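Only a part of the assembly is drawn; its chains keep their places, and the rest are absent.
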Amino acid sequence: MQETLLQQGLDITVFGMGIVFTFLLVLVIGTSIMSRIIVRNFPEAEPVAPVSGNQRDDSPRLRAIAKAAIQKHRERNK
Amino acid sequence: MDNLINLWQSSGVYQMASGQFAMIVVGLLLLFLAIRKNFEPLLLVPIGFGGILANIPGADLALSAAETAIVSGDSGVLLQMAQLLGVDGGDVYAVKEALANAPAAVKTQAAQLAIDSGFSNGMLYNFYNVAIASGAAPLVIFMGVGAMTDFGPLLANPRTLFLGAAAQFGIFATVLGAVGLSVAGIMDFSIADAAAIGIIGGADGPTAIYVSSLLAPELLGAIAVAAYSYMALVPLIQPPIMRALTTPEERKIEMVQLRHVSKREKITFPLLLLILVALFLPDAAPLLGMFCFGNLMRECGVVARLSDTAQNALINITTIFLGLSVGSKLAADKFLDPKTLGILALGIVAFSIGTACGLLMAKLLNLVSKHKVNPLIGSAGVSAVPMAARVSNKVGLESNPHNFLLMHAMGPNVAGVIGSAVAAGVMITMVRSMTG
């Protein structure tokens, strides 16, 4: 039984980790294709200012954005 | 006079077993951590309070009618229960055990017998059944979390999904650890227990509660407490690991600005994820389905009032009852067990390994890709949204005061939520096929 338990644990680890990676790989590919199709075929009229970045020259603005983002997400984690 | 004796015997002081006293202290400790130390207070205040309520001796708030009848001290009812369950009537523990293992039809009969004898379900028992045993509350919270999640940073840089994937190794390493403790004879975890403990490493509360309600309900209290406590401790657990596994140069890497993500991509993403779940991972469908539903309500722009309710009234109501229900599982006989120590020890291992694997995966990505990522965002892959992302940002600022990693770290952060929901689905399926 103990050996079986170990075997079961290894099975879960190997297959589990494999499936997590495989699934997220498929999701990366799917997302990339989806984004490419949308960006090419349905360009938005006027792309708004990018959400974030890290140029030096406007760190106060970025700090404000970061602060707002933190604020927004603070209650998310339940 | 008899009445006075009855009342005294029904009073808590008379009945308080030391275990219940200890659990009330544990409950107060959780409240202290939540209120003074700000440990995930939205969950730990209800959990701690529910834990105290569940351990009030004589109140039996966390027991079913049948369990209340068995422990009530009414020997006539106890005898009838024992007869129904086919065990010796003198031993309360044996009868309780037999009830727990009885087939559903016998449980129904036991409940009817208890009701006919004037007993009723405890308040917390009812809350647990409606909120957790049904699976509803964790799923509704996941829907609300979906409605609060912005996938923009993830969509701008989908590679960060790999960081969220790698960090889930914390889950599986912990499964192996729990199995190892059992094999070594130190603890006695079944494979279902091990899987439920592992999910602590997912650093995602509702996922952990959902999985343990299915695989190991008797460990649910300890697992939920461990999961939320370590999520609160992320700012202490992660930074040393992050500094140990990265060079100062790596920590200074500045990342390219995230591209603008269109509304259409944001609407399509939850549907894409749902379709992939439907095709490849049906067992993750409840968790990821509700998550995607919440996110679609958020992004689609035409059901603002539903999205708003999912993010506010509904998630708050559900959180109150979820927390009290989790507290109902902080019964002394389950929690004051060496297993809880094992769970706490394994939980911190899970977080540490998850953090490390996220960092290492980021370094690996840098080996094979020309757009470098700052490896500090890898640790955010454990989820613990948004705490882990904030830690990445903070540690990043220490090395480079102009390097704001927060938005970059939100990508792996939400990827970690998806990753642990996937891991949850896989483990539920595998454990069921192993034990079923």
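To keep things simple, chains are lettered A and B as they appear, and every chain counts its residues starting from 1.
One rule holds for everything that comes next: a residue touches a chain if its C-beta (ideal position, glycine included) is under 8 Å from a C-beta of that chain, and two chains touch if they have at least 3 such contacts.
In this text, all values refer to a predicted model and were calculated from it rather than measured experimentally.
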Can you tell me the subunit counts for the whole thing, written with the labels shown? A x3, B x3
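Note that only the chains that are shown with their structure count from here on.
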Computed distance of Cα centres, chain B from chain A, in Å: 21
Using the touch definition from the top, list the residues of chain A that touch chain B in their complex. 2, 5-6, 8-13, 15-17, 19-21, 23-28, 30-32, 34-35, 38-39, 42, 44, 47-56, 59, 62-63, 65-66, 69-70, 72-78
Within their complex, state which residues of chain B touch chain A. 40, 42-43, 141, 144-145, 148-149, 152-156, 158-159, 161-162, 164-165, 168-169, 171-173, 175-176, 178-180, 182-183, 190-191, 194-195, 205-206, 231, 254-265, 268-269, 272-273, 276, 280-281, 315, 319, 384-387, 389-390, 393, 402-408, 410, 415, 418-419, 422-423, 426-427, 430-431, 434
